[in-house]
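Some notes on the structure that comes next.
Up next, chain A:
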Amino acid sequence: MAPLLQARGITKRFGGLTAVSDVSFEIEKGSIVGLIGPNGAGKTTFFNMITGLYTPSDGDMIFNGQRINGTKPSEVTKLGIGRTFQNIRLFAHMTALENVLVGQHCRMHTGLLGTLFRTPSMRAEEKAARQKAFALLEYVGLGRNSADEMAKNLPYGDQRRLEVARALATDPKLLLLDEPTAGMNPKETDALTELIYRVRDERDLTVLLIEHDMKVVMGISERVTVLDRGIKISEGLPREVQTDPKVVEAYLGTGHAAKGKGGGAPVFDKA
Partner candidate 1 sequence: MPNTKRYLTTGGVGFAVGTFFLWNYPNLGLGAALLGGLVIAALCLLYSAPLPDMIKAGLIAGMFGAVMTIVYGTHKPGVAIIAGMLSGLGAGLLAFQRSPQANPKKAAILGAEAGAIAGAWTGLALFVMAFVIAPAAGISAGDFAEHLSETVILADTLGLGSDILILLFAFGFSTLTGALLGAAACAARSLPLRPNIPLLAVIALPVLLIPLIDRAGNLLLLDALIPIYIFILLALGLNIVVGYAGLLDLGYAAFFAIGAYTTAMLSSPHLGINLSFWLVIWVAAAVAAIAGLTLGAPTLPLRGDYLAIVTLGFGEIVPILFRSLGGGPPGGTLTLRFFGMPIGIEQVDLTGGNKGINPISPPHLPLIGDFEPSNKIPWYYLLIVIMGLAIFFINRLRDSRQGRAWMAMREDELAADAMGINVVRTKLLAFSMGAMFSGFGGAFYGAFIGAIFPSSFDFSVSIILLCMVILGGLGNMTGVIVGGLLIQGADKMFIPKGAELFRRIAETKARAEDTSTVGVSALQDLTQQRLLLFGIVLVVMMLVRPEGLLPNERRKAELHPDDDTINSNSVAAEAEADPSLAA
Partner candidate 2 sequence: MKRFLSFSLVLTMIMVILAACGTETGGTAKTTVTIVSSLPRTGSSKGQTDTIVNAIKMRLEEDKYAACNGNVEIKYEDLDDATAAKGAWDETKEAENANAAASNKDVMVYIGTFNSGAAKIAIPILNNAGIVMISPANTYPGLTKEGKGAEGEPAVYYPKGTRNYTRVVPADDLQGAAAGNWAKELGVTNVYILDDTELYGKGIADVFAATAEANGIKIAGRDSIDSKASDYKALMSKIAATNPDMIYFGGITQSNAGQLVKDMRAAGMTADKVKFMGPDGIYEQAFIDAAGADNAEGVYATFGGVPPSKLEGKGAEWYNAYKAKFNAEPEAYAAYGYDSTNVALAAINKSCDSINRETILKNVFATKDFDGVLGKWGFDASGDTTLTQMSGQQIKNGAFEFIQVLK
């Protein structure tokens, strides 16, 4: 089955610095893929190249068989890639409901005339959009009373969940999650992990997530890819990747790996 997203030899140079060099990488439809690596490994840069924020200096980004190098972020979202951000970028002074309604913007078709004369089709679309927005808020676990709360007033966990709801509102085929559980306590992390599962199963979405919390990544992703200093150093099942000496060296520095503790307990078990 053709992979949903295929990156071939993707490189990104910022002046002299090569943030991402020659990364090739595939995501199967319906799978959850983890993308890990120490800070500054180029994970978010890679993310931004998928969503069109940056244009790759080299290589091809192929989504659903279509080359999307250089397409504008709004076009990429229309094609079916929804995303969340590392540091939350919600529309602060708009209510949670409106944030999700904005997510549906590219799926709605009311033109200027429709708005000015409030045609029946416009009213119907608005009503459907509102109901879908309420449903999505419900889906991610935000109650009715927070629907009208301003985004900036929501608690941190709810804001993270609102960002997921907003991404889902764009009816994506591929969902990109940029450190969704960052700054969350264990209880919230579990709730979000459970949400990611539900999203993948109930809405047959493919998920690519960047995450530092190894327990989450290892628990949830079917396959993991590891980046270090812009190069892909390892890829495969979570267990294989965990014990791969190159990965250990990247994370814990050369000293620890050299001692060669062998196949013992995974090096970075959270316990």
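Criterion applied: all candidates are chains of the complex that A comes from, given by their letters.
Operating definition for what follows: a residue touches a chain if its C-beta (ideal position, glycine included) is under 8 Å from a C-beta of that chain, and two chains touch if they have at least 3 such contacts; residues count from 1.
All figures in this text were calculated on a predicted structure; none of them were measured in a lab.
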| item | value |
| --- | --- |
| Touching candidate for chain A, same complex, options 1 or 2 | 1 |
| Residue numbers on chain A that touch candidate 1, as the complex places them | 51, 53, 72-74, 77-78, 83, 85, 89-95, 98, 101-103, 105-108, 110, 112, 115-116, 118, 122, 126-128, 130-132, 134-135, 138-139, 144, 148, 150, 166, 170-171, 201-204 |
